[in-house]
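For this view, one protein chain was removed and the others were kept in their places.
And then chain A:
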Amino acid sequence: MENEQDQAVGHLYEARKSIFPRSVKGRFRDLKWGILAFAYGVYFLLPWLRWERDTGRDQAVLFDLVGRKFYLFDLTVYPQDIFWLAGLLMLAAYLLFFVTGIAGRVFCGYFCFQTLWTDVFVLVERLVQGERPARIRLSKQKWDAEKIFKIGTTHLLWMLVAFFTGLSFVLYWGDAPQLIGDFFTLQAPFAAYATALFLTATTYVMAGHAREQVCTYMCPYSRFQSAMFDSDSLIVSYDAKRGEGDKGRARAGRNLKTRETRTEAGVGDCIDCGYCVQVCPTGIDIRNGLQIQCISCALCIDACDTIMDSLEWPRGLVAYTSERQVSEGKRARLLRPKVLGYFAVLMVIVTALVWSVSHQQKFDMTISQVRQPLFVTLSDGRIQNSYEIKMNNKTGANLMLAFSLDGLPGAELDMGKFQAIILAPEQRLRLTARVRSHPDLLVGGSHSFVFRATPIKRDDLQEFMQNAVFTTP
C-alpha cells in the first residue's frame, strides 16, 4: 500500500547520488594542488611558529581569550581594537564581491576550505580504494573483508585528517607546545576538547559525506553570489557550437576520427568520452550549460584539454569564458561600473584599516569625572573634584608615568601615593585622582584643563594628554 503511494507521488526525500570523481592532471589541477599545499602549510604550521616578544608570549599567532589579547606577529590586538574585526570582515566581504564580479566563483574552486578539504578526502579515498571505476565497483560489492578493510581504512584516515584539523584550530588559542602536551595528557581545558571534537566531527561529515551538498544546499555564498555575477564574469563553459556541430556530438567511431571527416559528417568536436563529467566533484555535466552546482573548479577544463591534446586537436572545447563571449562572441569587459565600485569601496576599507592598525596607540588613558559629588568644599575653602582614570599599557615593557595638570589656575593634583606609577607590560589599571583649586581663581561653573601623563625614560612614547573638566559651585 505504502509502496504504491510512493510510486504514485515519488519520494519525499531524496538520497544523495554518490559521486566518484576521477582524478585528472593538468594546469588547473596543478595550480589547485599548489594552493592547497600552501593553505595547509599555513594552517597546520602557523601555531608552531615562534616569535620574539617582550611580554614573553612567544607564539607568532596567538588568540589569548583569557588574557583578552590577540597576538599577530608584531601586532597585539586589545579588546578596544575589536572594530578592526568589523573592518576585516568588511574587507573580506568586499574582496569576495570584487573577485566574484571579475572572475566568478574562483573562491569556491580554488580557496574555499570546503573545496580544499574535500580534495584531500577524495585523494585519501583514491589512494585507498583506487580510481573511479574501482571505487564504483567497491561500492556495489557485498560487504566482504576487502570492502570492510578498504572502506574502514578510508574512514579512519578521514577521521585522522579531521582530528588534526580540529586540533590545529585549537592550538591557535593557547601556547601550542604546552597545549598539545596538556591535550594528550587530558589536562587541557574542557573548551579545547569540545572545540577539537566539534571541528573533527564537522570536518569528517562535511568533507567526507556532505561534500558538494554543502555548496549546493548549505552555503549562503553560493546562493547570493549570483547578485555579483553578470554576463562579463568569468565562467567555465563548454563551447557548444564547436562541440556539437550541426548534428550534435558523436563518439570517435569509424570515419569520425579526424576533425575533417567529422566536419564533413556534420558532427562537432566533442567525442562524448564523458571525461569532463567523471572528474566533476559536483557530479554535473558542464555540457548542459552553466549550473548552480558548478563551483568553477576548472577540472573539466583539464579533463577536456587532456582529451584534445591526445587527439592533437586544439584545446578550449571546455574553457574559461564569459556569458558575453558565449552569446555575443565579444570579449568580456573587465572594467565595469560594478567592479570599479567594489574596488573603490575595497580600497577605502583597506586604507582605513591600514591607517588604524599602523596608528595604534601604545598607551590608552581615559578620564571620567566622578559625578557624585561633582565637587566638595574642603576645610581650607578650596574646591575638590575627583576623577577616575583608566589606563592601559599596550607596550611590551614597563611604563613609568608621572601625572600632572595643565591649564587650571592654582590647581593641585592628589593621587595619593600614585602621582608617579609603573605600569607592567600590558597592565590595565584604574586610579582615582583628586584635583583641588581655589574658587576665587576660577570664574564660572566649569573649567577645562589638561591631564597629562608623561612617560619617563621612554623616547618612543609621546606625552599623553587628555582633556577634563573641573566644576566649581
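Following the convention adopted for this analysis, contacts are C-beta pairs under 8 Å (C-beta built on N, C-alpha and C of every residue); 3 or more make two chains touch, one makes a residue touch a chain; residues count from 1.
Methods note: contacts and distances are computed from a predicted model.
From the set "NdhS_3 protein", "Electron transfer flavoprotein alpha subunit", "ABC transporter ATP-binding protein" or "Cbb3-type cytochrome c oxidase subunit", the protein name that UniProt assigns to the chain left out of the figure is "Cbb3-type cytochrome c oxidase subunit". In the complete assembly, the contact with the undisplayed chain comes from A:Asn288, out of A:Gln187, A:Thr263 or A:Asn288.
Looking at A:Asp414, A:Asp440 or A:Glu463, the residue that reaches the missing chain in the full complex is A:Asp414.
Those residues of chain A that touch the chain absent from the view are 8-17, 209-210, 213, 217, 226, 229, 283-285, 288-293, 370-373, 376-381, 384, 386, 414, 416-418, 421, 427, 429-432, 434.
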